[in-house]
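Note sheet for the following structure.
With one protein chain removed, the remaining protein chains of the complex are shown where they sit.
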Amino acid sequence: MEIVQSAKPLYAIAVSLIAVLFIAVSGKRPNLREFFTIAAAVLKFSIVVSMLPTVLAGKVIEYSLLTILPGLDISFKVDALGIFFALTASFLWIVTSFYSIGYVRSLNEHAQTRYFIFFAVALSATMGVAFSANMFTTFIFYEIITLSTFPLVAHKETPEAMKGARKYLIYLLGTSIAFQLFAIFLTYYAAGTLEFSNLGIFNNIKGEGVSDAFLIVTFILFIAGIAKAALMPLHSWLPAAMVAPTPVSALLHAVAVVKTGVFVVVKVVLHIFGVNLLAQLGLGTALAYFASFTIIVASIIALRQDNLKARLAYSTISQLSYIILGVALLTPSGITGSIMHIVLHAFGKITLFFCAGAIYVASHKTKVSELDGIGKQMPFTMAAFTLAAISMIGLPPMGGFLSKWYLIIGAIEAGQTPIIVVLVVSTILNAGYFLPIIYAAFFKEPNPEIPNPKSKIREAPVLMVASLTLTAIGVLLLFFMPSVFLELAKMIAASVTGGN
Amino acid sequence: MIELIIGKYTYWISITLMMIGFYAMIAKGNLIKKIIGMNIFQTAVFLFYISTAMVKDGTAPILWQKANLYVNPLPHVLILTAIVVSVSVTAVALALIIRIYKAYGTIEEEQILKMANETPNPKLVVNKGEPFQTPNTAK
Partner (left out) sequence: MINITEHLPVLIIVISLMSAAIIPIAGRFNRHYSWYITVAVTFVSFLISISLLNRVLNTGKISYWLGGWQPPWGIEYVLDYLNIFILLIVSFIAFIVSLYARHSIEKEIAEHKISTFYSVYMLFIAGLMGMTLTGDLFNLYVFIEISSLAAYTLIAVGRKRNALMASYNYLILGTIAATFILLGIGYLYMVTGTLNMADLRELLPPLYESKVVLTAFAFFTVGLSLKLALFPLHIWLPNAYTHAPSVVSAIMAATSTKVGAYVLLRIMFTVFKVEFDLEVVPVTKILLVLSSVAIIAGSVLAIAQTNIKRMLAYSSVGQIGYIVLGAALINQTAMTGSLIHILNHAIMKGTLFLVIGAVVYKTGIEDISGLRGMGKKMPYSMAAFTIAALSMIGIPLTVGFVSKWYIAMGALNAGMWYFVPIILLSSLLTAVYFWRIIESIYFEDANTEPQNAEYSQIRNPDDAPLGMLIPTLILAGLCLFFGVAAFLPVSIAEKAASMLLGGM
């Protein structure tokens, strides 16, 4: 594999950090401040895109920033998986920035400057995770994401918000220090390196006196240490974090934070342990069943949630486990499906959250039971909602169908019939909690008790509606033209299974 | 056994004194008595040092032609220094006790702790003048 030395990944990370300075000094002039946010977002996306051709040509971009201690360095590597994630996150940041502006302004939120600053920091760290070349760098950025999103979750500063934010921090920081760091210690102790390897660090040192029990313990510690992936029973921070403003939930809890979690799980599975080793130890199957459990249980809980954002949160928990499930199948198609699901779920879920936020801004409604007839007031929003929901359920012609398709093929390849059953059942459950909303929105009469001024269309501000329409179209487009993403996903699957 | 007791009686004495002093430092509630205990404790160690320097039938360590058998002078010198240290510690301790008495009106540890617990974290007095609140318990 050809290696290109370039500082581009560093620029992609740094651009929003530099923007933080500008945002901070222009705090008193909102228009200028928002200009910097958007400019940074666009610049970041274009830097990421500029790296795409190199990666598609089968090359890898590397950049080593500094060495903290021998064996512990901060270095970046842009491979297919990294750029896949970075593309998704940086594109959605642009959209979310526009949406955020509409949201915070129409609700007159306080501490807007702080909000934009920490948003930018969180995005930088997300890029850092995407591009990190070793587990140490990943860990650093993982922690930065946790810390920088804390102020965003606690944004409202009400006792309820503080409680949610504290829970968020305890779960994420606590598990990462207690388990993930422990696992990193063990990995470094056994292998003497933390550098991600295509076939897996432990796979490379197989047979060098590392016992199976040690590997199993390390693996469990890693999985337990990545609470961002929201695998049960370490999921309850996610619903608690729903106290955050909606754009935060949208970007962070559909893209940046949770996707970082599953992304790191994917990295651990593929690059630290390696497909072959996990298959040999039978850990892949164990993880797959574990993820299946989360998928089913989270979907059942989602059915019972009346708060729209809570329902979406549980749906996220369940959907994240698809990604883990796919990669745990350890087959090329499973991995392809899993990676495709990163982007497909990101577009779908962000649209749904955008819709939830738009409904809140336009009518201050947060409950599913209040949404009767809202489709007539907010046709664009609810149309986008419908598209995204269909994608979530996994029906054609929406993007979500693609990943589910690959996942099922992966399960067949792995010979795991129970997993196929899980996928089918979960699809039914997904339909079970999304379709009633759509039905209520379009076909039920509005509740007469709730005062409803005659005005027929009361959409949210145009910036918000434009954003959510854009992402909804994205969901649609991803089905018809998944080319770049699918190509990347297949590249990854091929390289980690030793096909490259 | 007798040999152990009689032959090393100096050590036994110094250990006994040390324990007496140690007991007083730990168990006594009166601050002055603690200091007395401390002095006994330290002196016991000094005695121990001096007794190690003893050489049987030795004379004073003076540069002198008859002094072919003399006691080891070094422990004496060391203890001279240690006595100076001990005196300074005592001085600081007594000075502290005076200030404690001025502040609390007592030198009984129990009463002081009781008073201290009543105002565990008094706000720092930042104005000038008398450093301590005059205690009303002083008699």
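For the reader, a short list of remarks on this structure follows.
For clarity, chains are labelled A and B in written order, and residue numbers in each chain start from 1.
One rule holds for everything that comes next: contacts are C-beta pairs under 8 Å (C-beta built on N, C-alpha and C of every residue); 3 or more make two chains touch, one makes a residue touch a chain.
Because the structure is predicted, anything quoted here is derived from the model rather than measured.
The chain that is not drawn here is touched, among residues B:5, B:19 or B:85, by B:85.
Although one chain is not displayed, subunit B still touches it through residues 22, 25, 31, 34, 38, 41-42, 45, 48-49, 52, 74-75, 78, 81-82, 85, 88-89, 92-93, 96-97, 99-100, 103-104, 112-113, 116, 119-126, 128, 131-133. The missing chain lies against subunit A, touching residues 66-70, 72, 136, 139-140, 143, 147, 151, 154, 157, 162, 166, 169, 173-174, 177-178, 181-182, 185-186, 188-189.
Here is the rule we go by: only the chains that are shown with their structure count from here on.
Averaging C-alpha coordinates per chain places the centre of subunit A 68 Å away from that of subunit B.
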